[in-house]
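The other protein chains are all here in position, but one chain of the complex has been omitted.
== chain A ==
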Amino acid sequence: MSKLEEIWMTVSVGVLVIFMVIVGYQTYALGMGPPSHKETIDPQKVEQTAPFDNPGLIDLGDNKYELVMTLEAFAFNPGNVEVPVGAEVEFTMTSKDVSHGVQIPGTNVNAMVLPGHIQKITHTFDEPGEYLILCNEYCGTGHQAMFTTITVK
């Protein structure tokens, strides 16, 4: 009995260790860590603070873009952006009021956007199409109406 128990515990702990090794390898070696940007901003002065005083798509050349976006109840600004196929887009976002979440279904873009904090996440759009960008953190009565699109062509 106690032998079986020992085997079970060894296997259990072993599986968890292997699991941690894989997550660690993805995070540190492959650079797949979750969005964790640490810059801050005054949430009441977003419109006066660069780069959010002028939100929009910035062409960095080489089919790379930075999309500076503000989120507020219940809108993304700018909305309905267009990028070419294969574009690598770095989303730079902050909130002007409450907590929001940005999610693009069908991609790994999923990040919390909180007032006072600047969040960044990068995605390469390899497939053409009209992608839905939606808010996935409850932000008020109009939460279900907070969405926009990014068109890749």
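The rule is simple: a contact is a pair of C-beta atoms (placed from the backbone, for glycine too) under 8 Å apart; a residue touches a chain by one contact, two chains touch by 3 or more; residues count from 1.
We adopt the following convention: contacts and distances are computed from a predicted model.
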Per UniProt record, name of the chain withheld from view ["Cytochrome C", "NADH-quinone oxidoreductase subunit J", "Protein-export membrane protein SecF" or "Lipoprotein"]: "Cytochrome C"
Kindly state which of the options A:Val13, A:Leu60 or A:Val85 is in contact with the chain not pictured. A:Val13
Using the definition of touch stated at the top, determine which of A:Leu71, A:Val89, A:Cys139 or A:Val152 touches the missing chain. A:Cys139
Touch rule applied to chain A and the missing chain gives residues 1, 5, 8-9, 12-13, 16, 19-20, 23-24, 26-28, 32-38, 40-45, 73-74, 97-99, 101, 103, 105-106, 108, 110-119, 130-132, 134-145, 147, 149
